[in-house]
Structure formats: C-alpha cells, structure tokens
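Starting off with a structure, shown below.
In this view, the complex is presented without one of its protein chains, the others remaining in place.
The block that comes next holds chain A.
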Amino acid sequence: MSQRFVSHAQAASQFLTDEARTDWHDETLWFIRQKRDKSAHALPEWEALRELASGIKDHALSELSTYLTQFEQNALANGIQVHWAATAAEHNQIVLDIIRQQTGPAAPRVVKSKSMLTEECHLNEFLIKHGVEVVDTDLGERIVQLRQEAPSHIVLPAIHLKKADVSATFQQHLGTEAGNEDPQYLTEAARHHLREKFVSASVAITGVNFAIAETGGFVVCTNEGNADLGVHLADVHIACLGIEKVIPRQEHLGVFLRLLARSATGQPITTYSSHFVRPRAGQVMHIILVDNGRSTQLGRPEFRNSLKCIRCGACFNTCPVYRRSGGHSYHNAVAGPIGSILAPNLDMRKNADLPFASTLCGSCTNVCPVKINIHEQLWHWRQTLTAEGLAPPAKTVAMKGMAWVLGHPTVYRLSGRIGRWVMQHVPALVNNRLNPWYKGRDMPSPPTQSFGEWYDKNRSRV
C-alpha cells in the first residue's frame, strides 16, 4: 500500500463519483447509528454510564505507569510472557521473533483476529515479507485481505463493499459459484475456508479490548468467535495491545462492556467476551505492550483524551464526512473522527489533512461512550497544524486571504459588494471547480445588500 499519497479531500471526491453507492454507504452507517440510539435509549442510566466510563479512563490514564507495572507483575505471575515495544517496528520484530522461536525454519501459519493495533503497525505486510503466512480470520477482515485492501472501518472492516464485490472476491479466491451473492452461502464458504486455517495454525495473534491491572488478564470481544477459535487451537497466543488499554479493576469491565457493543452495533453485548488470565496447559501466552506515540499523546493536554477510546466506531457511523467519504479516504489504520485525532500524533506531516476532514458538527462527541471531546480536539489540531505551517495549502491560502481582508475594513466592505455583484450577475465565476467551497456545495443566492449596509440604512429608524 505504498502508492502515491492521496489526500482525504482527493480520495473523498473519488468516492463521491459513484453517487448511488455513496448514498448507500451513507444510509447503511446511519442505520447502524440508529440501532445504537435505540439500544442506548433503552438504558435509563446511559448518561451516567458514559460519565463513569470517562471517569475510570481519566483515572487510569492519570496513574497509567502504576497500572502498567501492576498489570505486568500480575501477568508474569500468571505465567504470561510480557514484552514492551516502543515503536511499531519493535512490535513487529517481537512478533516475528516469537513466531520463529516457535516454529523454527518451517513455514509458519498464523491466524489473526481483529486488532487495530496490528493494522497501525502494518504487521501483516511485515510478516508476509518475512515468509510468514498470516490469515485474518474476522470475516470482514478476510474479505479485505483477499482483495489486498485495508479495513475501512474499525468495527465493520468491509462496510464499503457490496454483496456483489464479496461474491466476486470469493469466486476468485475460494471458488464459490459465479454470481451467487447470498450472504448465507458466502459466509458458509468462508467458514469452511477458515476452519481449515484454524486447525492448522500454530500461532494465534489477537488484539485486546481491555487489560486489567488487578488480575493481569485481558478481554477480547468478538461476534464470530474467531479470536477464541484461533487461540484455543494454537500452541502460542500473542496478544498485542496499546498501553492505553489498561483499566484498574475487573469490576470496571461491567461499565465498559455495557457500553461497547451498544455503541458499536446496538447489540446489548458482543456474542463472546473472552477473559484470558492464564495460559491453558501446554500453551504459551505472550503479551506485547506497545507505545508507538501513546506516551507522547498522554503528555499533550489537549489530545490526551483521545487515549480513552474503546474503538466502538460510533463516531464513524454518525459522522457526515465519514459516511460520505468512506474509510479509505483517511489513509490511516483508524479512520473517522477519532482516527483524524490519532493520526497526526503518529505522523503530523502525512496526516495534516485529516483534522480538516470534519464539519466540527460535534455529533461524534455526543455519541462517544467515553465522552471524548472529539470535535474540540479536531479543532485543536487545526490550530496546531496551522501554527506548524502544515495545514492543507488551499485552506492556508484562503485563510491568509481572509485574515488580510478582515484586517482591512475598507477592503472588507468593498469586497463584500463585489462578491454580491459577482454572485448575482456572473454566478458561474464562483460556482465552478476552481472555488474549493463550491465542491459538493451550491453557492447560496446572495442578498442584495450586506448586513452592514442594511444596518446603516435602518439605524435611524430604530
């Protein structure tokens, strides 16, 4: 995936060329948002739960070094091997070393369940380059993996695809009937294909939803059961987690698991919420704690809150920009509003466009189960990026021009009059592709006079 860099705005306009498909994408995600609403409204204590979740995360982050140490000690006492990775590259190397140690020179087979962290670290590409066959086992992730694409959503990796796309992919790779688009049939084909991978894999990699300092254990949530199938059949389990995933106590899971699935898909809980504390007899278990920029983000007061994220995807489903631009336009493992906050922390220059991919409407903030002030952080990033000279050039030129006009009252008045005249008499001059504001919008019909002119004329009458 090392093509020419395409900005969010460019990728979004590409996405928008298929209008029917864009509408479908938009409506599908909105439907999931509505399921979330229904589920949330069924709990009278919903707002109190969000407050609680936010408070627990605030507390956990404020004592993160203590909780990380406690988690490590307990995990070690439970017979789990604990590794620390400061960067994505270190994380990938640790995974490869564990695999090599396990399988020796034989071609290792690895199954992996959903983990946004391993996407962030580009683990798959790394392992494949080193001769390791790694199979994503979440159905949506397997679909995009076969298509050599990245997931477009953290909870619904193949949400950008239609049945026909999946059918064609499976026909090509799994030999299903041409033109058979029945989801039941296609899922059954994937079930057989992946069962064969599960029973032959010697190493299973999973992500982690929550790590518990008090017990040294961790929780993984899935609907398909793929994480468990992989882990319980393989000799080695490698669990990869970002350091921000640690929560103090087991009882706190009650709060987070009540919020997670309801916010994600509207389900009251995922089908499986698996609690791993000690390896089973004969199994080896590893945990890799990954920083990769998180400790830096922790030190930035205006962005620290983003570390509270439990990756439910609710902010994606509600976002008017995400819904109409698709996950791939964000060129980052985590897309959507929260991805646009996390990405500049990983690479400010490359991801400078993302905080601008928002209307700042605040809907994300309203749905977030851990009460992250998402839209405010996006606004903060815009300030930071502009100050660093990294804001997208079109925006910078326009803003500089605007600042100059606003700083010169005579010019401001004159330009307003000229603008209105132009929009009335030669609208094509602004309703064209050269005007970035016109893209995706129709310019409004201009008033005949400005507010200033109206005020001057009417002041005497009041």
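The rule is simple: contacts are C-beta pairs under 8 Å (C-beta built on N, C-alpha and C of every residue); 3 or more make two chains touch, one makes a residue touch a chain; residues count from 1.
Methods note: contacts and distances are computed from a predicted model.
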Original post:
Under which of the names "4Fe-4S dicluster domain-containing protein", "Sulfate adenylyltransferase subunit 2", "Putative spermidine/putrescine transport system permease protein" or "Lactate utilization protein B/C" is the non-displayed chain listed in UniProt?
Top reply: "Lactate utilization protein B/C"
Original post:
Per the definition of touch given earlier, which of A:10, A:101 or A:271 contacts the omitted chain?
Top reply: A:271
**OP:** Out of A:13, A:171 or A:295, point to the residue that touches the absent chain in the complete complex.
**Re:** A:295
Original post:
Which residue numbers on chain A touch the omitted chain?
Top reply: 28, 31-32, 45, 48, 51-52, 55-56, 58-59, 61-65, 68-69, 72, 84-86, 90, 137-140, 143, 156-159, 161-163, 166, 183-184, 186-188, 191, 194-195, 198-199, 212, 214-215, 223-226, 228-229, 231-233, 243, 248-255, 257-258, 265, 267-282, 289, 291, 295-296, 298-299, 301, 304
